[in-house]
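A single protein chain has been omitted from the complex, and every remaining protein chain is retained in its original position.
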Amino acid sequence: MREHARSTSRRIAKLAPIFVIAAVVLAACGSSNTAAGPKKSGFTLFMLPKFIGIAPFDLAHKGAAAYAAEVGDKVNYGGPTKADPQEQVTFINNVIAQKPDAIIISADDPDAVVPALKSASDKGIKTVSFDSDTNPSARVVYASPPSAEAIGKAQVEILGSQIGYQGKFAVLSATATATNQNTWIQFMKDTLKDPKYAGMTLVKVAYGNDDDTKSAQEMQGLLQAYPDLKGVIAPTTVGIAAAARVVSQANKCNVVVTGLGLPNQMREFVNSGCVKKFALWSFEDLGYLSACAAHHVLAGDITGKSGDTFDCGHLGKKTIGANGIVTVGDPLVFTKDNIAQYQF
Amino acid sequence: MSARRRLPAGLLPLLARWELVLILLILVAGAWSAVLSPYFLDAANLFDLTKPYIVIGLMALGLTFVVISGDIDISVASTLALTMVIFAQLWHGGANIGLASVIALAVGTLLGTANGFLVSVLNLPSLAVTLGTLAAYRGLAFVILGGGGVTGFPEAFTRLGFGYVGKSLVPVSLVILLLFGGALALLLHGTRFGRYVYAIGANREAARFSGIPVVRVRILLFALSGFMAAASGLLYAGFFGTARADAAGGALLDVVTAVVLGGVDIFGGLGTIGGVLLALLLVATLRNGMGVANIPGSIQNIVIGVLLLAAILAGNLSRAVRGRTVAAEATTQSRIPVRQ
Partner (left out) sequence: MTPATRRLSPQALVSLAFRLREGGVLLALIAATLFFALRATNFLTVSNWQDISTDVAMVVVVGVGETMVILTRNIDLSVGSIVGLTAFLSSATLASGRGLPLVIIALVAMAIGAVLGLGNGLLVAWLRIPAIIATLATLSIYRGLLFQVHEVYGSDVFAFQLPHSFLYLASRKVLGVPFLAILALVVAFAGAAALRWTNWGRDFYAVGSNPEAARYHGIPVRRRVLMAFIISGMLAGLGGFMFAARFATVNVVSASGFEFDVITAVVIGGVNVFGGSGTILGVVLGAILVGTFTDGFILMRVSEFWKIAFQGFAILVAITIDALITQQLQEALRRRRRREVLAARDARAPST
């Protein structure tokens, strides 16, 4: 008897979710699904960077939107709030529910995103990667910055030329799982085997996690732990800005800082002479290229096979290389002489 | 159940009403989400929306017991990470996946027991203890696995966290959550042990004098919380396909919100499993609705944060309506349960 009142309310509580779901399922059965017929344009693309809120990805978005406007596509944009593979997976799932025609993604972790992207592919959504690749099995085309090998070599050369090809140096990277970072670092290590760089030793790879505070602390730690450090290569826009600031504030500009940086972020340090030379490429062009590739994949023009060609507006004709990779062009090198020309 | 029976007559209808309030809120949230985005009202999407929240749900279920007994455990996410990392390393090192899972669950229980020991035997405040273990367990997870992740779990395993029952739209993890929910509801609402939990939460000293083995029960509750965190860790690995040391970093907000919103009194002594499950559904609906409408994560957190505050305020209001203030309650300790 005394159980009755309580169990009634409990029963309601238990069964309620089922009623709610059932009601909505019935309602949903009535809604129509958009039929996917063969189209040549008017696609909806969703651009999903590693995380939102930093300039390189904003620029990529700008480029992608510019291309989409040229051909009548639409680009939606969004991503996790920090470089977290799990947040990115959750985000992908939300994007899938929005039923875009294609996802353009820069992956925080090449493997973590595979199940979610496969789920997308099962639902007819194509995936193109840019900036940081996913596992090739999960995407059709990878819009790449200048070849990883070229970047790795260039970084070592830029540093070497400033330290007389002698001495200890370190690498300040982003996150330990980022594909692009690891590929570049590997090519840097390969480049060091060349006798030209025999006098240079890589003493440590530190991880700033694409976080400014952490990068600054890691940089400080490097300076303290290796007092005879000659230089630091930071192939990450967050890392190089932090490293430059640390040496600048500590008056240690004799330690050469170089890497991949944004002109706007580095302008202060180049103008003051603390940083002499660093490189990058146009993120806007990279975004443009990735949207272009996605568009052509959706239109059926290319399948990601080596040798496929397609037209990319102001970037001209593009050819896909091995492994579905298409590169955006050559790296840009910034120095005091030319940095005023670049406003990004 | 004695605790509830002794409360003023106005309370039972109020409790039943709270669960109905939650149902109403879920419908409102669903309607709002449907307005926000046309992609929300899709059968597949609706079932999928529960998947990421199973993890939150399992942790919330474990935490419910601890909070009802008058304590708090903020180390659940770190326990999840540490047990998951141990599981992944064991499997990666060649152990059978079933064995690794069992060990992970055992470790989780152990970690929870450690919390329980510090709180119950050494009488340390549970907030401080679990604040310490929050960091200690998380740090150990990083020490064991570093910054990388373990991937490539067999499909049979990931199906638990990610897959569906047969060819239907129903996720396996939802079934798992409902099974746990049912079992724990039975434990909390239908056994003597469950009554002990409420009694300790209402008035620990009186419970002790009633002959309830308070020290042992409290340790068991923390052990349960640790076990549930480990279980959610296994589903987490299945759902995301990767085991990482930084897993579930932001989960605490949602877990606490689900518990508090579910009607569990933060001071102890009140709450139901059903309420927590409903609150979980509400949080999941809101988050999914906002996610599908492309609302950024930090805005979503604002909404959930406000919801959390509103839930506590509602609790305070209902207590005030019943003629008591929070401070008075803490000192008068009038909810003394009497044994049948």
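As written, the chain order gives the labels A and B, with residue 1 at the start of each chain.
Just so we're on the same page, a residue touches a chain if its C-beta (ideal position, glycine included) is under 8 Å from a C-beta of that chain, and two chains touch if they have at least 3 such contacts.
On a predicted model such as this, the values are computed, not experimentally measured, just so you know.
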Of the listed residues A:A102, A:A241 or A:V328, which contacts the missing chain in the full complex? A:A241
One chain is left out of this view; which of B:L20, B:A44, B:L110 or B:A136 touches it in the full complex? B:A136
Candidates A:G164, A:G221 or A:G273 - the one touching the absent chain: A:G221
Suppose we count only contacts with the excluded chain; which residues of chain B make the list? 72, 74, 118, 122-125, 127-129, 131-140, 142-143, 146-147, 245, 252-253, 256, 260, 266-267, 296, 298-299, 301-302, 304-306, 308-309, 312-313, 316, 325-327, 331
Positions on chain A where the hidden chain makes contact: 53-55, 58, 81-82, 204, 211-213, 216-218, 220-221, 224-225, 227, 238, 241-242, 245, 248-251, 264-265, 267-269, 271
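Just so it is clear, only the chains that are shown with their structure count from here on.
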Mind listing the chain A positions that touch chain B in their complex? 2, 5-6, 8-10, 12-14, 16-17, 20-21, 24-25, 27-29, 31, 52, 76, 78, 80-81, 84-87, 89-91, 93-94, 97-99, 109, 111-112, 114-115, 175-177, 207, 209
Seen from chain B, its contact residues with chain A in the complex are 1, 4-5, 12, 15-16, 19-20, 23, 26-27, 30, 37, 39-43, 45-48, 51-52, 146-149, 151-152, 158, 162, 182, 185, 189, 240-242, 244, 246-249, 272, 274-275, 277-278, 281, 288, 291-292, 294, 296-298
